[in-house]
Structure formats: C-alpha cells, structure tokens
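Handing you this structure, nothing more for now.
Shown here is a partial selection of chains from the complex, left in place.
Should a chain be cited, it is by its letter among A, B and C, assigned in written order, with residues numbered from 1 in that chain.
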Amino acid sequence: MLLTPKVREILSWYESDNPGTKANLARILMQGKLGGTGRMVILPVDQGFEHGPARSFAPNPAAYDPRYHFELAIEAGLNAYAAPLGMIEAGAATYAGCIPTILKVNSSNSLATSKDQAVTATVGDALRLGCAAIGFTIYPGSEEQFGMMEELREIAEEAKAAGLAVVVWSYPRGPMLDKAGETALDICAYAAHVAALLGAHIIKVKPPTGVISLAAAKPTYDKSPVEDDAARRIAHIVQACFGGRRLVVFSGGEAKGAEALLAEARAIHEGGGNGSIVGRNAFQRSKPDALQLLADMIAVYQGQAPAVTKAAA
Amino acid sequence: MLLTPKVREILSWYESDNPGTKANLARILMQGKLGGTGRMVILPVDQGFEHGPARSFAPNPAAYDPRYHFELAIEAGLNAYAAPLGMIEAGAATYAGCIPTILKVNSSNSLATSKDQAVTATVGDALRLGCAAIGFTIYPGSEEQFGMMEELREIAEEAKAAGLAVVVWSYPRGPMLDKAGETALDICAYAAHVAALLGAHIIKVKPPTGVISLAAAKPTYDKSPVEDDAARRIAHIVQACFGGRRLVVFSGGEAKGAEALLAEARAIHEGGGNGSIVGRNAFQRSKPDALQLLADMIAVYQGQAPAVTKAAA
Amino acid sequence: MLLTPKVREILSWYESDNPGTKANLARILMQGKLGGTGRMVILPVDQGFEHGPARSFAPNPAAYDPRYHFELAIEAGLNAYAAPLGMIEAGAATYAGCIPTILKVNSSNSLATSKDQAVTATVGDALRLGCAAIGFTIYPGSEEQFGMMEELREIAEEAKAAGLAVVVWSYPRGPMLDKAGETALDICAYAAHVAALLGAHIIKVKPPTGVISLAAAKPTYDKSPVEDDAARRIAHIVQACFGGRRLVVFSGGEAKGAEALLAEARAIHEGGGNGSIVGRNAFQRSKPDALQLLADMIAVYQGQAPAVTKAAA
C-alpha cells in the first residue's frame, strides 16, 4: 500500500519523529473511508468516565457493551477509535488489526472537585493492546494545568520513543475563564497552540465561537480580525497549529441535531481542519442513525455536500 | 477439571488478559459451592484495618485469630477470601491450596482525616503468598481520587503482567456526595463503571438505593427510569459494568439481620449480579450462625429460595 | 477493515498473546495480494549479511539500494519485508505505513567459524522503526544452539510484552548433521517443532527432502512413513508445528529456476504450508522478472495454478 501524496506531505511535518510514530500516524490517516485524504473522523468513547454510564449510554443501551463502539467505528469506516483502558481491553483482541486505537491515558469524572485528571493507563498498556497512539487531556488555564502538562511531557516522551503517536485533547478551563471563555476564539486558538508546543501530533479542540475572552488579546483581534464565519474561525485554529503543519480535529461537543453537526463539519472542511472527533453524537444515536450521520459527515470531508443530508432529513 | 460453559463465557470477556490472569479468575469462579455457576460469595476481612479490632472482632472473639477466617471461608464453601497483608501471612501456608486468596493491597483506618488509603502490600507479596488476586479500594469523588487511581494503575499493570486478577472496591465519597449520595443509584453505577474503565476484573460496590444524586444525571434517569425495585437497580449496575461483561459483586455493608441480607442476595441474583462479598455479617456471627447464613446465601445464588430461610428462622 | 474468518481462526491459535501481538500478526496476514487468505509471501533481505553484498546483489545491481527491496515488496503485493537493522533504517521513514516490516535481530556472515549469530538489533529498534515483528535465527544442532535459544528467549519475551510478533528462522546444522541432514525430513520437522516450542509465532524452515537423518528417528518413520511427495513432506512439517496451529513458511533457498520455485510453492500450498519467504530468488532477478515470479507464486497460493507459468515460460 502506497501512501497518498497528501498523507506523505502530512508525515513530512513530523520530521523529528521516528519511523514508528510516522507509521502509526500513517495507519490512522490511511484507514477507513477518508483514508488518504488527510481528513479524519474519529470515535472517542470516554464519556462514561467523564459523565457516568447512564448519561452516556442510556439513550442507546447497546452502547453499554464496549464491543459496540469498536463495531460502530469499523462499520462507519472511521479512522480511529479512542477510549480509556477498560474499554480498549474489552475488545482489543477481538478487533485486533481492524482499526487503529488511541488509548486515552488520563481521565476525569463528574465527581471531581479539581480541574485535573488521573493518569489511568501507560505506554506499556498501549503497546500490549496494539494501540497506534495515546490520548491525553490538558486543561490550559486550570490550577492544575502545569502538573497535567508535566505528566503529558513524561508520557509523551516515552510514547514517542516507542513509536506511538500522541493525541492531545486541549480543553481550556479554570479561574480566568467563564463558560463563554472556554470556547472563545482566542482561547481555542491558544489551547491548540499550547498542545502543538507540547509536541502533540494530533490536536483536539472544540470548535470556537466568535467570542474573544482574554482582555489582553482583544487589541490583536481588533487589528487582525477573524471574519465572523465558522469556517474562518476554524481556519484561525488551523493557523494556530503551526500554520497548518499539525493535524487538528474538532470535537462535536454536546448532543445536537444532525444538521448542526454537518454544518460544523462543513465549516471544518472549508476552514482546512483535519476532521471531527465525534462521541456522544454518534453512540447516543441508534446504530442506523449513527451510521447515517457518520456517512454524511464523511461525505462532507470527501467534498460531497448533499443539499439536504439524509441524517438530518 | 473442565470449566463450565458459564465460566468459559465469563473468561472470554477478559480477552486482553494473559492466561495467568484467566487461570486465577477461573480458580475463583470454580471454587466452593458456587463453583462453575458464575456467581460468587467472597469473605473479606479488612474490617480490622478499617474499624479497629474490637469493633470488628469483639462480637465473636474467635475471629481475632486470622486462621478463623480461612476456616470459615473454606468450611462455608466460599469462592475466595480477601484480607490485608498480615491476615494473609498468618494463614497462607497452613491453608495453601485450600481457597483462592485476594490480597487487599491498600487500606484506610478510622483515625484517617483524608479520604484516602495507604498502599500496604505489593504484587510481590501477592505472588509469594500464592494469592489469586489483588484487591484495591478507590474512592471516586474524594479529593484524593486521582492519586488513588494512579496508584491502582501502577499496581494493576504489574499484577496483570504477573498473571494476577484485580479486584476493585469502588466506594464513592467526597465533597460532592452526602451520605445518601454514596449509595445513590447513579453514583453506584458510576463508581462501578469507573472501576471497569480502570481495568478491574472484579468490581465491588454497595447495593444502590433508588436515590439519584447528581443533578446532571437526573434528566437521564427521568427519561430512562430504573424501576423502583432492588433487582432492577442491581441490573442497572450490572449494565454499567460493560453491559454485563465484567464481574460485579456487592458488599453486605453494615451488620444487619439475616433476612435483610438474603433479600439483598435475592435481588443481586435476580438482577444478574455475580454475588456477595460479605464480611462483618459473616465473621461477627458465631461460626454456626455464620455457616448457616452463608449456606442460605449460597442457596439463593444456586436458585433455591426457601420460603423461610433457616438462618432467619 | 474486518478480518477474514481464516485470519480470525489463525489469530485464535495465539491465545496467550496480547492484542498488540495479535494486531501485528493480523497486519501481516491482511497485507498485500494474499491478504486475508492465511497464506503469505514474504521478502527477506538478509543475504547481504549472510553471503556478502556482491554475491547477493551483483546479479541485479539495483538491489544494492535498500529502497529497492521496500519497493519490490510493496509493488509485488507481498505480506511483509524482513531485513537487518541498517536495511530497515534506510527506508523505514520513506515507506512508513506501506508494508509490515520484520526486523532481523541476529545475523551471521560467511567469515564466521562458529555456527552462531550476533544479536545486531533490539526490541527498542523494532519499536522506533515501526516494525511488526522481530526475526531471529536459531541453528538447532549447532554447538552454539543453546546460547542462541537463550538469546531468543530473552528478546522474544521482551518483544511479546511490547506487542510485537516473533518470527524464527530455524536452520539445523552442527556436528551431528551432514549436508543432507540439514534438509532431512525428520530434521526439518524437528527444527520447526523446536521453533514452535520456543514460542515462535511464525516459523521459517527449508522445504524438506525425503531423507531421514537421525538414526533414532528411522524406526518411527519406518512405522509411520511420510509419502514420498513434496506436498506430503510439507504437510508433515505443518503437522510438526502444533498440528497446523502455528504459521509456517518455507524459504526458497538457493537461486533456482522459476518453475522449480513454483513447483515448491504448489507443494507448500497443497501441503497446507502458509507460504514462501523468498529472497535471492526475488531480488536477484530483474524487477520485471521478480514481479512476474512473485505474481505467479501468489497465484499459486490463491489457488490459481496456470498450466504454464508466465515467469517460467
């Protein structure tokens, strides 16, 4: 299998990485229906940890079974499946070689009082489970942010030496940020940039709103405004990821309608983002609905934008 | 000895584990009067650590002697015996090969001011003492929860590589939880799910009440209600353990009447739970009473539900 | 990508391996034109080490360039490419993600006076270079055989823990074996079995002749003769590999005519062997000839046996 020129170009951005890491990035980028395009749709299932099982899976009880998510990701032709240790252990042998997996190695939960996460898996786990990457969340702005970055530093260095890729979930929160600030344009761009500076290969952030949160940043955005348009905002995030030389994907966030998700995907596609990482919006739908939605999203990233999406219809 | 189809099915859930861990799970599941049924009754004696010796053993002074508990578990035909280091060391040679043991590797005590535990034994201890598993407590919601999870991660990885099983006591507590919250349905389900995500082979939680504690979870339970019935609540916890693909046992909690315990066991049995882990309610009774109670509980899990239990009579 | 039933069946044989190793075996088995069939054609290029560069590459000087072999294996649609450290380092980044690689971690040379090999690469190398497996040669019968087996034991344990597959070249030689003995039926079966016993996932041996070499083995073969037919001899080797529950591939050996190689492949196919590992016979031909030969061999393993092969014509 030869890589596409697009994937070769993307790999060239990661010039300091060893061939093992490049091979795992290639594995993710060449997988599924978007294989070779440089775009990705990834299924993350860490909601059970973050929000509890019922809030995550009651809307579609089949999703309580970890095998469901492997199958959903494979059937939908996605690029990768990301989950915490137990979820990966529960299917890694059955689905060995079927889809690249990303081991989420830290996790928080709804009972936590600090804006921090526990490190819950290791590089050794990722290797024995055949994962292509580790996933790690940082909360830029949190009072625990420096500790989290230091944990990432340690585990990322080990992962890279072992030929794994590193995916960083960068979710701003903390005393300087109100709710609107967490998805503000300047803050999302900042969070994405910080992940890139920490050595992430793939960066996951939320799609930004047009809000500018940091007072110190306002003059800059007044002078160099970002057009009030979702695709232009995505393009700004892409720019913040080393001028587009790091892969960046956007989370779907809270459950929402198919049309809203597809509109988001169109903006990501148009703005040059590398794709969507969509959890709740996929696994909380019935499987046929989820497959239809994911197919529609993939069509967007393939440059096919049906007038009226089937899922939304 | 061939495994029963039920036990083979259960082992198939643990597809990422090595044969050593599978063999230790099989050893527990094939032991005693419930051997082969997929149900278990386990005797845990960590009360001395948690509550002090007199509160634990004065009601039945024979229980001050660690050998007592090995013998009780063996005579009663239980599946396993769990205890801290000293208790296991005090009988592991005499009862070598008689019953699977679970080395409780962390412990708290009544003098503690933080909601945390000390790691008090190692995987090396478990191996030299011939244990089948390690046991580890986490307190989801505690201010120390992330540290506890990180300790578990480290010791569980080592235990699994050495072919041991990992039993996780998941007891929610902390600033977001009042007393009722600690046994609330949503919180128990969450605690069980977190243990599964952390890679537990056997999960131990308390039987849930019908309370919903987390405001954020209420809409979910309003929309997907769990019937107000002990067995339905157990079934919800089972579902939260990877759709029933992880072993989950329920602690008896505070000393109570035999009938209450048996009612609990009947709910666990009916709801698809894998059994009971019953400490104080066993060893604080006289040995004949305890044996009768345990026999009655076993009968419940064997599907025999006498009109009036002998112990309760 | 779902695995084929055949590949799922093969993976089920490796029930003590972790999902990482299974994924790497799956990667090899699902790759190329024979992907999914359970048959493999692998390109090994360790001849330069074993016989020197001119004897290896002068017949086709393009093969001096390490990139040539990656490209040959990829263009021919093979399952994997195996080579020593330097050869892999020289192309692992350019061809990252294009074909599974097997890092040959020990090597001998024509100047050696002992029947031994040097360990020339590590599991760390295999991980940083993104390899799917390590390859290791043993010489059963050599005065150094026990040392070699002990080296294999150490590196194989480390490789398996890291989720890599282990390929063992098992080439009998030593004081008890004359030239004919090295490819004798009993000796080849013995060598294959020893590799299986040492924990190899994929076993590489030479196709056996009908000779029985070991006096002690003759009565057995007299009593339970193997029919004098290449395919029956292959079937005997397959049987020696745990009754067919380990992958076994056969080396092409010295340069020979295409028809001889295809006849060998037909015997391997018919006898139930898992394929060919063909070095000199591939890379010493011109690229068009090599591609034709490999296509013809693949056709044999696909069950297509042209009356007159194109390469032989």
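Note that in this section contacts are C-beta pairs under 8 Å (C-beta built on N, C-alpha and C of every residue); 3 or more make two chains touch, one makes a residue touch a chain.
Source: prediction; values computed, not measured.
Of the identical chains making up the complex, 3 are displayed, while the complete assembly in this file numbers 5 copies.
What we mean here is this: only the chains that are shown with their structure count from here on.
Under the stated contact rule, the graph of chain-to-chain touches is complete, every pair of chains being in contact.
With centres taken as mean CA coordinates, the chain nearest to the overall protein centre is A. Counting every residue number used by either copy at the chain A-chain B contact, under half are found in both chains.
Between chain A and chain C, the centres computed from C-alpha atoms are 40 Å apart. Chain centres here are Cα means. That of chain B falls 49 Å from that of chain C.
The centroid of the Cα atoms in chain A and the matching centroid in chain B are 36 Å apart. Counting partner chains per residue, chain A shows two or more touched chains at residues 92-93, 124, 128-129. Of all the residues in chain A, the ones that touch chain B in their complex are 48-49, 51-55, 58-59, 61-62, 64-66, 68, 84-94, 107, 109-114, 116-122, 124-125, 128-129. Taken in their complex, chain B has these residues touching chain C: 15-16, 18-19, 161.
Those residues of chain A that touch chain C in the complex are listed here as 1-3, 7, 11, 18-27, 30-31, 74, 92-93, 96-99, 124, 127-131, 161-163.
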